[in-house]
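Reviewing the structure listed below.
The block that comes next holds chain A.
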Amino acid sequence: MTNQEIQHIIASWSDKLEFTEEESEFLNVIVPKEELYTICEQLKANTDLKFDYLFCLTGIDWGSALGVIYHLESTTFRHNIVVKVKISDRENPIVDTVSDIWLTAEFHEMEVFDFFGIKFNNHPNLKRLFLPAEWEGYPLRKDYVDEVNMVIK
Partner candidate 1 sequence: MTKSIHDWLFSILPEGIASITEMVLIAVAYLALFAIAGLYLVLLERKVAAWFQLRLGPNRVGPFGIFQTMADALKLVSKELTSTDRVDKFLYNLAPYFVIVTALLAMTIFPFSKQLQAFDINIGMFFLLAISSIGVIGILVGGWASNNKYALIGAMRSGLQTISYELSVGLSILTMVLLTGSLQLSEIIEIQRTGGWLIWQGHIPAIIAFMIFMIAGTAETNRAPFDLVEAESELGAGFHTEYSGMKFAYFFLAEFINMFIIASIAVVLFFGGWLSPFGITEGITWFPEVFWFFIKVLLIIFLMMWFRWTFPRLRVDQLLTLEWKYLLPINLVNIVFMAIVIWLNWIL
Partner candidate 2 sequence: MSKDQIIKSNFKTEEYFINMGPQHPATHGVLRLILTIDGEIIRNIEPDLGYIHRSIEKMCERDSYQQIVHLTDRMDYLSSHINNEAVCLVVEKGLEIEVPERVKVIRTIIAELTRIASHCLWWGVMGMDVGALTTYFYAFRDREMINDIFEETCGARLTMNYNIPGGLMFDIHPNFVKRVKDFITHFKTKIPEYDRLLTGNVIFQKRTKGIGILTKEDAISFGASGPVARASGVSCDIRKIHSYSAYDQVNFNEVLFTEGDSLSRYKVRIQELWESLSIIEQLIDNIPEGDIKVQTKAVIKLPKGEFYQRVETARGELGVYVNSTGTKNPYRLKFRSPGFSNLSVLNKIAKGYKIGDLVAIMSTIDIVVPDIDR
């Protein structure tokens, strides 16, 4: 299925979605965080799309906002889509979990929580995965400072 057709299907679900294909090889869809869960649920359930394979879940710090990027593929149709969600509240970023839709998200969301401090609603076991529980700050954020261990070139 071509990107246009995918876009056509998804666009009918909500009018708050932004689509872009610039600067990326995949079709990007930017989803407001309130609608993330329902959109993701439909992406997997829709029989024409069947995005059943979440192959990458990335947290990102855009400076003004934090974000989560979901790379999705369908193992039956082999088409891809990238779902992006922006969270502008840096102090207390919260977004819905998708770990019950794609089980792999459970670990990846823990990783994102660990490094970006993005909290996931309804996550079964949200804790620091790599860093010790008493670690302060979120290292992959751009404003993280550690003068001892970080060498800036």
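The working rule: a contact is a pair of C-beta atoms (placed from the backbone, for glycine too) under 8 Å apart; a residue touches a chain by one contact, two chains touch by 3 or more; residues count from 1.
In picking the candidates, the idea was that all candidates are chains of the complex that A comes from, given by their letters.
Owing to the predicted nature of the structure, the values given are computational and were not obtained by experimental measurement.
Candidates 1 or 2 all come from the same complex, and the one touching chain A there is 2. Residues of chain A that touch candidate 2 in their complex: 22-26, 52-56, 58, 60-61, 69, 71, 75, 78, 82, 102-104, 106-108, 111, 115, 129-132, 139-140, 150-153.
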